[in-house]
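Report on one structure; see the data block that follows.
One chain of protein is taken out of this complex; the other chains stay put.
Chain nomenclature is as follows: A, B, C and D, assigned in order of appearance, with residue numbering initiated at 1 for each chain independently.
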Amino acid sequence: MPNPLPAAPAGAGEHDLEVLSLHKGFAAFVAVQDLSFSVRRGSFFSILGPSGCGKTTLLRMIAGFIAPDGGDLRIKGQSMLGVAPNRRPVNMVFQHLALFPMMSVGENIAYGLERRGIKSAAAKAKVTDMLQRVGLPGSEGKRIDQLSGGQKQRVAIARSLVLEPALLLLDEPLGALDLKLREHMKVELKQLQAEVGTTFVYITHDQSEALVMSDQVAVMNHGRFEQVGSPQQLYYQPATAFVAGFVGNNNRFEGRVETRNGEQVLMRTAQGLGLWSQRVGALDVGQTAVLFVRPEAIEIGRQASELPPGDPAFSATVHSVLFDGGNSTVQVNEATSGAPLHIALPLTGRLADLQTGETVHFAYQPSQAWCFQA
Amino acid sequence: MPNPLPAAPAGAGEHDLEVLSLHKGFAAFVAVQDLSFSVRRGSFFSILGPSGCGKTTLLRMIAGFIAPDGGDLRIKGQSMLGVAPNRRPVNMVFQHLALFPMMSVGENIAYGLERRGIKSAAAKAKVTDMLQRVGLPGSEGKRIDQLSGGQKQRVAIARSLVLEPALLLLDEPLGALDLKLREHMKVELKQLQAEVGTTFVYITHDQSEALVMSDQVAVMNHGRFEQVGSPQQLYYQPATAFVAGFVGNNNRFEGRVETRNGEQVLMRTAQGLGLWSQRVGALDVGQTAVLFVRPEAIEIGRQASELPPGDPAFSATVHSVLFDGGNSTVQVNEATSGAPLHIALPLTGRLADLQTGETVHFAYQPSQAWCFQA
Amino acid sequence: MIPSLPRPASQRFGLGAFVAGFFVFLFVPLLVVAVFAFNDAAYPTPPWMGFTLDWFAADSDTRTGLLADGELMRSLGTSAWVALWVTVLSVGVGTCNAFLLERFEFPGKNAIALLTMLPLVIPGVILGISILAFASRIANFADETWGLELDFLRPGLPLVILGQFCYIVTIATLTISASLRRFDRTLEEAAYNLGASRLAVLWTITLPYLRPSMIGAAAMAFLMSFENFNTTLMLVGSDPPLTVLMYGRMREGATPVLNAISLFLMIASALLALMLLWRKPAGTSD
Amino acid sequence: MSESTHRRFFLWVLLAPALLWLLGLVILPHVELLLLSLQARTGPGEYGFSLEQYRTFVDEPLYWNTFVRTATLSVLATVLTLLLAFPAAWYIAKVAQGRAKTVLLVLCLLPFWVSEMVRTLGWLILLRETGVVSSVLQAVGLADQPVELLYRDATILVGLVYASLLFMVIPLVNSLESLDDSLIEAAYDLGGSTANIVRRIVIPHAAPGIAAGCIVVFMLCLGNYLTPTLLGGKNSLWFTEQIYTQFITRFNWNQGAAFGFLLLFLSSLLVWTGLKLTGQRFGAVMKT
Partner (left out) sequence: QDNKTLRLLTWGGYAPKDVIEQFTKETGFKVEVTTSNNEEMISKLRATAGAGFDLAQPSQDRIAGPQTEFKIYKPMDMSKIKADLFIPSMLEATKKNTTVGGAVYGVPHIWGTDGLVVNTKTSKATDYADLCVAENAGKVSMRLKRPTLIAMAFASGKDPFALYNDPKAYGALMDEMGKKLADCKKNVKFYWDGKDQLLAGIRSGELTTAMMWDTGGWELNKANPDVKFIAPKSGALGWVDTFAIPAKGRNDAAAYAWINFNMRPEIAAKVASAAGNFTASKGADQMMDEGLKKQFADSFPEAALNNIKWYPAVPAGIEDIEGRVLDRVKAAK
């Protein structure tokens, strides 16, 4: 597996969180392996990975609910080893929010302030101000069950933010919301973070959330980070096959490298389909490889002439059209090998009327496809 | 509100389901209003609408769990009024599947057959065959709780299909699944329906599900159908403002019609933004209107020159880029009015590096925007 | 079947009639007890001799009404006193048990969990005699070896309280455990994360959450203690709670004053029921 | 204090009351009962080890028969209670809606909040020869002379069933409420008849609740004292009455202890057999 690129810990001045060789196992199972990274002050940092990869374990170590087996963990330069969760300058937004149902909105937000011994008038002012900032002015007296899903979300965040933590940890807070609301809250959360300027460490298994909101995303797998970078970097320059497959939709092919031409390689699948692509990492002729090309990186047309000249072109038969407005795709089988591919349909709806069985032509730039050692 | 276009009931030969002026109220509240439509044999018919619009009520009337207040309901030409649910040639897949946890997979599927008095050897053969068809061969002996979400889904459908109903009713069966699995099951369900050829009536509030799977979609709102048509018709020719807003993403503007030019009208918003579009229904100068234009129908470029000539062009400032790989959008504010718009970024990732504050230019074809009387 | 399924009228009517009959069966015995509290006769049996309030208010040589019946009133007080202690002990220990069983792992936990449920299936009489026998042994031992008279181990209210507590605490444990099991522990983590100390978490989050179930368990404990007979009978000393007194009276000479006190109990529990119904919004039974 | 010593401390704080209770009020008293049952009088105020008390149970068919009779009637009462309570529980859990549901449930509880004594007094007034039912029967011409309804086994059954209903209704309502309506609808939709749905869906789902109710009711009947003694007639031999008699009117604690222990042992055996036969687990069942 190619080496991930952990951001090296820098001076405490710039970084709110530094994680150094953090390690945690449950019995024989290693949940978090020797992890090192740091999070820049004021940034929105996401950890993206499939279920069970260790995200929650990592976050809970930062919050202090789980003690690491090894390594260090510094917040604002101070080691947090042995510091109880209620004494760490971090707050957490839980997956199911964990709002206190027996308290009103105002009481929920004031809870942490009161624990700090802040007197009720001062606390009240802060609560009012905080509710204003999350767009729920005057909701102090409401019961939790009177709130909509999105409003609950905002109260949960307000409850943490009011304590002005150095770090806000969020564990898939949008997971329980329905689709439309989730779309909406993504944008709202990003804006909120930009306004308050608090450092967010955000966990999700939904790549769209991570891409839309984050300044930096770490892609996690089996307790390690595969790649840390900006959303664009992950999307356009995946460092590992895992990242290429996990972030964004992708067509995936397996085969053996036939030819190499500088940084580009030609891979041939078992069914005989030959595909050019960018190689990532060490890879040479004769090695088995996996190749990814994104549905939206493929140009499609009824005529071969519609395709941009220069790129390798293929013809194919339409298997089925998955019409979904702006996200429509077509499933085709390449003509000679029969290999199935998904291709995104143009946004304009130009090809929305494709019919099953029709012949189409497609092409892609080899520089937009990546090949990894298998 | 413009008249919806209910498909007129046709001969029983072609239609498995005909609904005639169906009506149902709960106390003073009307859940289903005078609904008429019919579903062609062998088609995949979806009913799409927001929560509480009456979808489940309608479906349960078809299944026989709710008696209508008025109207008729014919399945294969036979009126179902007064026919008990267990005597109707329809079967239902419930939202939470309602698999019998106390029975094995095989027993679940055989349940309906046994009730028909089919002897166990014959039933067994049918169950085996059905499991094969839904891609779960040999799972007869498994317990329900040993199945994954998608497998449960398939068993629930198998349990109904094995009875060879004239009509299969499905009430948001994918609602409980997680995102990735839902994406997958969408495609699978569509294929399954195509293979078995049974008429499906499918309820959902997720437009993507309805668009991807259906031959015909009815958009429902407040107990009525707003529009019935193919997914493409709904998407590209919305009949009402509700449909335009509900199906697919859309930029929505309100204003007053200033000029009319044949079927095209110029609407001006309160902030002074003037937009040309196709008028839908009766609409004339001076009337208040709502206008929709899809994010992916708008062309965007750093230079005005990149835009296709001929369409009205605007300039704007980038407010934020929502990078989401192939689904990236940019939020801009139109230069003169400050009106906010979402614009889809090209699939190629060409503009993925836009920065907040940059000036951009955009244009759209007025024929791809619609204006409705407000 | 359920309302959403069309049912033949016969079935619907049949079930309705059955349920109506069921409740008649449930209430007829109480009704006659109540009615005969007003019978103008010396014995709580038919025939009906006319209406009187004597059995509530009278204080004459031949008739002692409820209010004048010191012995009865005293036993009512005794019952309440016992029930109060049983309630406090049961809810207190039940809450501890709930935390122990739901929150801790330790060797032998399964055995303890099973033992916890055992008193539910031990007949009350046996519970009573075994406690009586064991307490006597200790008391006799203390008496013989040290000449120490451990009064509370002899039949009497302390033993009655312990005996009732012994199985009522099981019910409290089950009730509170069930509620604690449903409790979303992330609420505690959230509070802890917001800076609360462990004690503050318990006090501000967990216990308030458990309060309804603790109140429920308390009501249950009080009522079960109040009406217990079997265990109490074996452990009672010189001041009988109401049930034991009533049993004695029924053997030795019942007057309708027993019906009067019964009617009082019915009214008290009906009021309690109304209060519960009032507090609980519709449809939130559990 | 470290986290784990902290936890250990709290564990002991919580374990202490539980152990005190279980040891002091459950285990040791029953050990005492066992020891008592293994002794017999050897002289005035002197006792020695002996199996005599158990031998009495075996040798004297009377006691054995009493136990069998008690167990049989208790099983019968349990079955009757189940049959009566099930439709009512069904109605409360599935048919009644909203507030009606709560009201019905509270109505079920109400009679049990007034003591068993009061309820038994009610049955006495109703059923005796000069009682209400007899009078009504004569008044409507169904009987031409007073009928004695007390002091029969059937009367004991009525009393036991009545005293047990609540303890059956509550677990049944709980387990039926957790049955998703859509399972019933689905079964119906697939062509199931009412009887079949009850047999294949409802009963399997409610099995733990039924088992819990049956265990509690069975043990309550077996351990009942008031109902058999007050309502039962000259033949009303009840095992708890035997135990009471041994303890109270015969001053023979050793014999009483042996009977008590036998009751406990034999009834546990019955419950255990019942659970095994229906494939249920005690722990799981009692949590419903």
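Assume a residue touches a chain if its C-beta (ideal position, glycine included) is under 8 Å from a C-beta of that chain, and two chains touch if they have at least 3 such contacts.
Every value quoted in this text rests on a predicted model; they were computed, and no experiment measured them.
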Contacts of the hidden chain among displayed chains: C, D
Of C:6, C:123 or C:240, the one touching the omitted chain in the full complex: C:240
Option touching the unshown chain, where D:20, D:62 or D:136 are the choices: D:62
Options C:92, C:155 or C:208, residue touching the unrepresented chain: C:155
Absent chain, residues of chain C that touch it: 43, 45, 71, 132, 136, 139-140, 143, 149, 151, 154-156, 237-240, 248-254
Chain D residues that touch the omitted chain in the full complex: 44-45, 60, 62-63, 65-66, 128-130, 146, 148, 150-151, 229, 233-235, 237, 242, 245, 247-252
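Convention: only the chains that are shown with their structure count from here on.
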Separation of mean Cα positions, chain D and chain C [Å, integer]: 16
Distance between the centres, which are taken as Cα means, of chain B and chain A, whole angstrom: 28
Shared interface positions of chain C, touching two or more other chains: 4-5
Chain B: positions in contact with at least two other chains: 65, 85
In the complex, chain D residues that touch chain B: 180, 182-183, 185-193, 196, 200-201, 204-205
Complex contacts: residues of chain C adjacent to chain A: 184, 186-187, 189-197, 200, 204-205, 208-209
Chain C-touching residues of chain B, taken from the complex the two chains share: 60, 64-67, 84-85
